[in-house]
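Please see the structure below; I have some questions.
All protein chains of the complex are present and in place, except for one that has been dropped.
For clarity, chains are labelled A and B in written order, and residue numbers in each chain start from 1.
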Amino acid sequence: MNKTVNQKAWFLILPVLVLVAFSAVIPLMTVVNYSVQDTFGNNQFFWAGLEWFETMLASDRMWAALGRQIAFSTIILMIEIPLGIFVALNMPKKGFWASFCLVLMSLPLLIPWNVVGTIWQIFGRVDIGLLGYTMNAIGIDYNYTQDFYAAWITVIVMDVWHWTSLVALLAYAGLQSIPDAYYQAAKIDQAGRWKVFRFIELPKIMGVLMIAILLRFMDSFMIYTEPFVVTGGGPGNSTTFLSIDLVKMALGQFDLGPAAAFSIMYYLVILLVSYVFYTVMTNLDKRDGH
Amino acid sequence: MAKITLQNLAHSYLPNPTREEDYALKSMNHDWVDGEAYALLGSSGCGKSTLLNIISGLLHPSEGRILFDDKDVTMAPTTQRNIAQVFQFPVVYDTMTVRDNLAFPLRNRGSDPAYIKERVQQIAAMIGMEDTLDRKARGLTADAKQKISLGRGMVREDVNALLFDEPLTVIDPHMKWELRTQLKSLHHEFGHTMIYVTHDQTEALTFADKVVVMYDGRVVQMGTPQQLFETPEHTFVGYFIGSPGMNVLDAEVSGDTAVIAGTQIALGKGFGTLTGKVELGVRPEFTSLKSGDVGLPVTIKRVEDVGRHKIVRTDFEGHEINVIAGEGESISPDMNRVVFDPAGVNIYSDSWRVSPQAT
Partner (left out) sequence: MADATHTPRKRVMPRVNGSAVVMGLYLLFLLLPIYWLLTMSLKTNTEILGAFTLWPHNITFDNYTTILTDPSWYTGYLNSMTYVVLNMLISLAVALPAAYAFSRYSFMGDKHLFFWLLTNRMAPPAVFALPFFQLYSSIGLFDTHIAVALAHALFNVPLAVWILEGFMRGVPKEIDETAYIDGYSFPRFFVKIFTPLVASGIGVTAFFLFMFSWVELLLSRTLTSVDAKPIAATMTRTVGASGIDWGVLAAAGVLTILPGALVIYFVRNYIAKGFALGRV
């Protein structure tokens, strides 16, 4: 659609602007404020310059959390994206079974995140959980509260359980939009299943896939509740991801300065990545003629 | 290239068809001669796409058989039938270059790369796309993409038939002519069996050696454009072909005279006594306006000057009769009669043409 130029449109945007500015700008300013100040208590602050940033950049704790976070996000992306696509390729296209699958698949997406954590906390326990009990019954030593690997595997499987459906639903919607004629042409061209996927399906769902990857990366990078409920960040701090660490610092220890500096760098990383993705996506859109 | 035979072929989309209306394609027996260009003509919903999909194997008929060169392929999947199909909108593999698009079917069969390269070059020359061979297919125009679709279909030398499902739908009008011409010359050069589905009679009549007209799931006539014009086997063929189409009037026929609303018309041929719904069909090209008292009484409603001829719309007791007059003929208001040339008159019983009895 050709948009008309109209500066008065700003009035329509105003409510959104005010709300988001209030919710975003003011708190961010507070954070920036804290990040460049230090306090000895009694609400007295003095200028500390970039000191907190330097401390943070030098802090092992932060780098460790970042490392764990990157590892976590990478792993779950590598599982969820292919798995989601695979599920989407196998979903019924229409009729009763399509609705049935859609409804059941969407269920994990609407469970409050703490309940997701609770479900897996229970499920994985050795005494009362189906998973934990069965694992030990068949001889695998599985205890997510004590064992580093068990904790990681539990948290990863939980995230896959929780979010793969999102990728699947997005991919499914993308696949639905491919006209039948393409599949028919592929049959006539005697193309095998893999080639159909590579040359027809994958290109056509590239747009939604990018969105799925962006969303999953972002959300996994900010993950807090689910792992917190299951492992509390443990054992030790083996599953302490960035958000968990930050909240511990800010709300737990009230280390305002470091927390603020941390927040800003955290936010900047996400902004950078989302900018990259956004540019890629809009270019894909343009290329497809939107 | 192959001869295609339809034996008692019928198709219903319903699981348990009982009445005739349940069938999208009613029982038919036809041969499509090897190497001919056919147009499959009919209005929307008449079953032509269904028939095309049965021939290509994208649909399995619920009854009857289809044979390629006397081999039963009714249940054979598309991949085994060696046909090529060009769809209504261009289907190209966007991520590949034009070259890769054309090479795709051959690569899927594992053909020799040197052979593929040569063949792709040949086909590209045929469709006039040699200089765009290494461009990505994505950004090309609709007609270029349709040419790629066509080329991809022809790249296999042993292709049995080329099927086209209204391929010029998305093409700009001025490109339609060029593409049609190219198709025709390809047919002359290589002699593939071609079946071209369309609802546009101009496309059908200019492209095909034989036109197959379909109506309501039935093939009502298969013939040359001239046959369709002069002796339409079904009133629908009369309506559909020609612009304007055939005039059809209710009549009573006995012997060699027809009576239409009291007026007698000499037919020049004997038809015996006819039962059922009897109609007389005559094309506007075989009618003329006269004054006097011979012929059907009509009132002239409108004269449309189309340039090389005139179309006179007249009214006969509530029915419209169209008359075509030469551009030099003058139409005067006292012309109140329409006369038919017996050579162009056809008699129909229950919509099907009745052959005149040998005298």
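What we mean here is this: contacts are C-beta pairs under 8 Å (C-beta built on N, C-alpha and C of every residue); 3 or more make two chains touch, one makes a residue touch a chain.
The structure displayed is predicted, hence computed values, not measured ones.
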Would you indicate which residue among A:37, A:73, A:239 or A:263 is in contact with the undisplayed chain?
A:263
Missing-chain contacts on chain A, rising order, are 1-7, 9-10, 12-13, 15-17, 19-20, 22-24, 26-28, 30-31, 86-87, 90-92, 98-99, 101-115, 118-120, 122-123, 127-131, 133, 161, 165-166, 169-170, 172-174, 176-177, 207-208, 211, 215, 218, 221-222, 224-225, 229, 242-244, 246-247, 250-251, 256, 259, 263, 266-267, 270-271, 274-275, 278
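Note that only the chains that are shown with their structure count from here on.
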Centroid from C-alpha atoms only, then distance chain A to chain B, rounded to Å. What do you get?
57
Residues of chain B that touch chain A when the two form their complex:
56-58, 77-79, 83-85, 87-89, 91, 93-96, 104-105, 108-109, 138, 149, 152-153
Across the complex, what residues on chain A touch chain B?
179, 181-182, 184-185, 187-192, 195, 199-200, 203, 287
